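Have a look at the structure below, then the notes.
All protein chains of the complex are present and in place, except for one that has been dropped.
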Amino acid sequence: MSGAHRLGRTARIARLVVLCLGAAVMLAPFVWGLAASFKPAAEIWSGSLRLIPQTFHGWENYSAALSRAPFGRFLLNGLIVCAGILLFQLIFAIPCAYALSKHRFAGRTVIFGAVLVGLLIPVHVTAIPLYLGFARLGLLDSYAALIAPFTISVFGIFLFRQFFAAIPDDLIAAARVDGFSEWAIIWRVVVPASWPAITAFAIFSVTSHWNDLFWPFIVIQSTELAPPALGVVYFRRDESGVDFGPMMAATVIVTAPLVLAFLLAQRRFIDGITLSGVKG
Amino acid sequence: MPAELAPGEGLLGRAQRLRRIGAALTGWGLSLPAALLMLVMILIPTLSAAILALTDYQLGARSIRFVGGANFAAMWEDRVFWQAFANTLIYTALTVPVSVGLGLGAALLIEADPLGRTTFRTIYFLPVTALLVAMATVWEFILHPQLGLVNVALAQIGVTGPDWLADPDWVLPSLGFIFVWQQTGYNMILFLAGLKGIPSELYHAARVDGADRGIERFAMVTWPGLAATTLFVTVITTLYSFRVFDTVAALTQGGPSNASNVLLYNIYREGFVYLRTGYASAMTLVFLALILAVAMVQMRGRRGGGA
Partner (left out) sequence: MASLEIEDVTKSYGATLILDRVSVAVPDGAFLTLVGPSGCGKSTLLRILAGLELQDGGRLRIGGQDVSHLRPSRRDIAMVFQSYALYPHMTVAQNIAIPLILRRLPLWQRLPLLSRLLPQARATLGQIEAEVAGAMAMLGLTHLADRRPVQLSGGQRQRVALGRALVRQPAVFLLDEPLSNLDAKLRVHMRAEIAALHARLGTTFVYVTHDQIEAMTMSTHVAVMMEGRLLQVATPAEIYAEPANLQVAEFIGSPRINVLPARVGSGGAAQLAGLALQGRIAAPAGASVQIGIRPEHLILRADPGGVGTVTAIENTGPELFVSVLTEGDTVLVARLTPDQGAGLRPGSRVALDVLPGKALAFDADGARIGFGHSVAAARELYHAR
């Protein structure tokens, strides 16, 4: 923007006031939850608006949360599931997207058509038949059940296809002349040239599966296999909502990883999470 | 040079045919795993859902019977289904305009002046990165009828706040509020990207042309420039609001008395609690139809919008 058009003083102050009010609402649950995680029950239920705890009860709340539910395990499950999903998504989507963008072959339009159809179908629609399938295979309540339905990301194929199309054909022709196989071209030419798209997709994939509740809610019964979102639901159910101190501590524990990651790599996170914007 | 080259055409034709076969083989070789998975994980399950919707299958049952449109007829009579359907639409009608409007407003205000631009952007986007079920727990705490932040604050100005999540009149707006809280930052980022795409020379031209008031420049440059973005943001927010599940499952379980029962939660309950698989599948198709209808609006709008 050129500096030509500046707001007047009143307008600037009004802008700041409105934005600060909005920011207060946005931040309220973070601040209030964090504060409560350090307060003893008596203080939480005193109905006071005081933010800073009078008695520091953080240690007790956090150790209570950690002893009553395996939060370390939930986080680890989240990590395993997200990493597994991402790994398979990349392995399957990248070669397919490469073939769709750089090869002309009979059946290409059919595959691409399937991708476009797939983009419209959320997991909620396929959930029941998938559940029946996993039940038949005896795979319910397992990491496999958590990971398998998401090993194929049509959105990933769609996104990478767009990105790969922008890679000059000459670069790929040169690699072929140099004697690279198609497989080698993918992993040694195309992938290194596409890091921005891959990181953005990785962040998109990890955040959506880290936060997913619907599918784990259906297929997982055992506490030891629950990813973070489901872990919170289990913990709430067991605590039946009375002991807010440890509950807030638990909330902080499961929320912190992604929020911290966002604060550390903001630009990439914003690009990644808003990636579904490319979809349109 | 080899001597067989003499009947050039035949050989060249064969080479071309081989090339074509080779290309098809590589193409399929590279995309086959993905294609198979798409078939197994997306296309076949979708078809199966459509077929299940025509049966009386119950989870775990031995028998399965084709019942035609009976599930849909039952749905027509099912008060709970209609309530969930209506709740989903009400929830969408409440949340979409608000979160799109606030997202646009936030983006415009943030872009209006350089002061604090990055800080505000970060703060507004923060909820998007937070684990929704966890933050829903905090909101439940803040919305607690007697001791929550909101009602305590209201009490200080002499207002008795309702029991936000247990009052049938307030539960949907309360859940909607949590959605808006999370979605606004996301929409803001999309609008910010849209604003970046408007060339600043257009604003200069508008000022030279005589658009002296900010509102005139907004009407002439900003709003038309954001038309495509606005449509897209509205569509994606609508799709997200149709999918509301986490907050319902964690906070209200559809209660009180179905006041917060929504389509997805109802499908979950019919399919996995009452085990009426066929019936739940039929509702899944209704859900899919809703999604496709909104996607059509988007495509229509993109085609018709032109510029």
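For reference, chains read A and B in written order, and residue numbers begin at 1 within each chain.
Note that in this section contacts are C-beta pairs under 8 Å (C-beta built on N, C-alpha and C of every residue); 3 or more make two chains touch, one makes a residue touch a chain.
Just so it is clear, the model here is predicted, and its values are computed rather than measured.
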| item | value |
| --- | --- |
| Contact partner of the left-out chain, one of B:Ala84, B:Leu149, B:Leu172 or B:Val221 | B:Val221 |
| Residue ranges of subunit B at the interface with the undisplayed chain | 199, 201-202, 204-205, 207-213, 216, 220-221, 224-225, 227, 306-307 |
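One rule holds in what follows: only the chains that are shown with their structure count from here on.
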| item | value |
| --- | --- |
| Between subunit B and subunit A, distance of the C-alpha-averaged centres to the nearest whole Å | 15 |
| Parts of subunit A lying in touch with subunit B, wherever the complex brings them together | 1-2, 4-7, 11-12, 15-16, 18-19, 22-23, 25-30, 32-33, 36, 44-49, 91-93, 95-96, 98-100, 103-108, 111, 114-115, 117-118, 120-122, 124-133, 148-149, 151-152, 154, 157, 182, 186, 207, 210-211, 213-214, 217-218, 228-229, 232-233, 236, 241, 244, 247-248, 250-251, 254-255, 258-259, 261-263, 266, 269-270, 273-274, 276-277, 279-280 |
| Subunit B residues touching subunit A - in the complex, by the definition given at the top | 23-24, 26-28, 30-31, 33-35, 37-39, 41-46, 48-49, 52, 59, 102, 106, 109-116, 120, 122-135, 137-142, 146-147, 149, 152-153, 156, 181, 184-186, 189-190, 193, 200, 203-204, 207, 232, 235-236, 243, 245-246, 249-250, 264, 267-268, 271-272, 277, 280-281, 284-285, 287-288, 291-292, 295, 298, 302 |
